[in-house]
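Note that one protein chain is taken out, while the other chains of the complex remain in position.
Order as written gives the chain letters A, B and C; numbering starts at 1 within each chain.
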């Protein structure tokens, strides 16, 4: 038993890696559910788009990344931020519009970023990220550092010209870029089965001369393995890959969405497919992790998010002196 | 030392010197080398007007041809800039901003503010603007005022080979996103340009000519039109102070106000269409900040509120010329209540 | 064929970039008897206004150019001839000269020729004017000051070139010479001047230096007395204990025309000389890569704290060559009080209407003093 724990098969995570992945997914889930609850109280300004249900995607991909690598995100970006290492406490303060936030209250939920961690920002423009990732991948290629760029985008963005242009450019320039299409079934309230004329987003890869694969987005291990292959291929000069991750988001498009367009898929997904439930069951059944270790993570994450909310509520808002700063590096 | 070269050569020299100086400088654009994937010679074009000619062989791997995908490659330049590169992307015609504006104004321009001052995006987007080559409505516009309205962008309109070289070097070394607008009718214009590298700071107007009677502020190619007008005016005894702000963002408001405080009269010459352009911007500035100094109404010489026409007969009417500047200036100088 | 007794007064070429000059004032009238050295006219170039001195003698018979005219370099602006030359001949010539100017046929015949030599691993740019060989007369070499270049001699080089070849050089870190200045020491600068003489195979030369250039040529004379035929110092650095450190630091650090312009008024007796245009031209120099570093290194040579960093007076003690010193009364950079350090050594000529840039504000007097030194002091 100890032998198998210490020697996972190639490409698989050891116990520590599994626990990290669980902590990340759990942090995203608790963060989003808490934002959902707090938003309902009216204290959080603006729009928020929650990532709950999709945790396996950000976590499965980002667990392969390091400081050389960069990601671009979407308006549903909290999960990507947490998975790429942005501090959840600063994120929560940002969502509350506070001076202590990741962006000093100037960005908000849709623009949380940490360039020092290679997180190019959640992005309020659907399809805004893929061109940027062509650039970060180009930079990694020019700098010859083995880095990759990962563009997360949704089924809606898969129909944007920017995304399609970027797939083409990445292939033409043979960039170390990974395009992760997070297909949660809906662009706002429009079903992807209606709006995506190709039957799978992954099918479009063939038209751009790159591999396209579909993975079960509720399954951390499926995402982790596929992303690992795509990323190591890119690092070795093999070029870009399109990965379509299919799943369901647990909350509406934004907080306040009544979701009249949906049937009972969320209840089914939460019950039968949930990435955290399945992860926990499988790593304990296989003997890789003890339940108690996961319970410890659960309570640590709960405490972290609790203090993030407490700190965010108590933090000062930016003031008039902050209004006109940070437009330029030099004036 | 200074020798006489063309605007095109000055730009090419700035790119070459900056690429030598800093290995993070790369250039990209449609046919920036020219001939990618084609059976003939590499570096067949060096850009559609030859500005990047010769760089492809001198800097292997650093001059990138692109597909005709402005959103993707302008975005890629921006993305690369966030990761330690200093890309110079060529948006062939400024008119094509319509197909990639999101990456410029929603991404590059806003990163620094949106991310709480923690982003640095040193990207340069070189682009060709202006009328005069019978290129018609979709290849002739002077759209720099649109970029000027966007906080986070710096906008450069070089008026001579000397300005072109020094301002491009500054644009590349600058840590903010810069839109570098080259007038397509000026590539063959010649002037004295030092061989050595130099930079011209942004936000500092050039005093093209000194005079006491009237201030003429002109942008880009209109600077030479204004200078020609000033020569003609001098013959009739009117001494014009001709200012070239060099950059529309930042704008050297101080030099403009200083000049108007001295002359009491203002003419602004802008090749852009008349609504919400640099002429209205400068006029508003002076009306607000130097109202007391004004001795006459402000005149604006601009293109008409129309698309750029094709026929030479119409296009010649469209573009502000020295005679219109002379007429406007005389009306200001001779104005009486 | 015109009468060879008739002399054409032509538009001078003050500096390489000068192509035309504007006649702003006649200082003589038609019919005046002119001798060589007389001030004839005020002329405006795109760089600076100056006074044209006559190198001709005779009666000013007729103006060709009028006040306000832009005349190309080499274009005839007036005609000087003895009274016995008939008016008709003069009129013909005037007509001819006006046609030449109108047709644009004037060719830039005279004027300095530019060149460059390698000295101490640096490219040193120079200009030469005049065709007198070194064997006939020792040439004169003009060395500018801190932040200047060879063009600052534009009113001096031409008159001196009548008798001997007149050179200007751009010091390291200046003009079109290499901007790298190493340690920026007086020794390095003096070695550069000596190296220049070697490179051009000039055995001996009359040296003229302004400000920092004054200290440099003094150091050259001390190190290689056999190479120096005479020494002319204009507001030289390294004498006395007064120096305007604020000006020097302000000049070095100014990053824009607006920052620079106020400092420039310290250069002239007449503050109007410090135009926006002059500031623009200096900014063109200061913007070149490497100039900031060069100026800041050389500042370390010029200043020791707020006091002068150079002692040229001690070096001058070893110099036996003929010597002339000129100082502007209104010098705000190296005040004229510094001239007291030379008392007993030489009689300092103080120019009442000049500031630090005496050779630009009162070039005729400066030329006269240089000629005095050349003539043996």
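Here, a contact is a pair of C-beta atoms (placed from the backbone, for glycine too) under 8 Å apart; a residue touches a chain by one contact, two chains touch by 3 or more.
Methods note: contacts and distances are computed from a predicted model.
Novice: UniProt names the one chain left off this complex as which of "Putative ABC transporter solute-binding protein", "ATP-NAD kinase", "SoxAX cytochrome complex subunit A" or "Nitrate reductase"?
Specialist: "ATP-NAD kinase"
Novice: Could you list, sorted by label, every displayed chain in contact with the chain left out?
Specialist: Output: missing chain touches A.
Novice: From the listed residues A:33, A:87 or A:229, report the one that touches the chain absent from this view.
Specialist: Per the contact definition at the top, the residue touching the missing chain is A:229.
Novice: Among A:74, A:109, A:171 or A:241, which residue is in contact with the omitted chain in the full complex?
Specialist: A:241
Novice: For a quick check of understanding: of A:150, A:202 or A:297, which residue touches the chain that isn't displayed?
Specialist: The missing chain is touched by A:202.
Novice: Residue by residue, what part of subunit A touches the chain that was omitted?
Specialist: 1, 4, 8-12, 193, 198-200, 202-203, 205-206, 211-215, 219, 221-222, 224-226, 229-230, 233, 241, 243-244, 246, 263, 268, 282, 285-288
Going forward, only the chains that are shown with their structure count from here on.
Novice: Whose C-alpha centre lies nearest the centre of all protein C-alpha atoms?
Specialist: Going by the distance between chain centres and the overall C-alpha centre, it is B.
Novice: From the C-alpha centre of subunit B to that of subunit C, how far is it in Å?
Specialist: 38
Novice: Between subunit A and subunit B, what distance separates the C-alpha centroids? Give it in angstrom.
Specialist: Inter-chain centre distance comes to 40 Å.
Novice: Hey, which residues of subunit B end up touching subunit C in the complex?
Specialist: Touching subunit C: residues 1-2, 162, 166, 192, 194, 196-201, 204, 206-207, 210, 254-255 of subunit B.
Novice: If you look only at subunit B, which of its residues touch subunit A in the complex?
Specialist: Going through subunit B, the ones touching subunit A are 24, 26, 61-62, 64, 66-67, 69, 71-85, 87, 102-103, 106-107, 110-120, 151-152, 154, 174-176, 203, 250.
Novice: Within the complex, which stretch of subunit A touches subunit B?
Specialist: 70, 72, 101-107, 111, 113-116, 118, 120-121, 123-125, 128, 130-140, 142-143, 147, 149, 161-162, 165-166, 168-169, 172-173, 325-331
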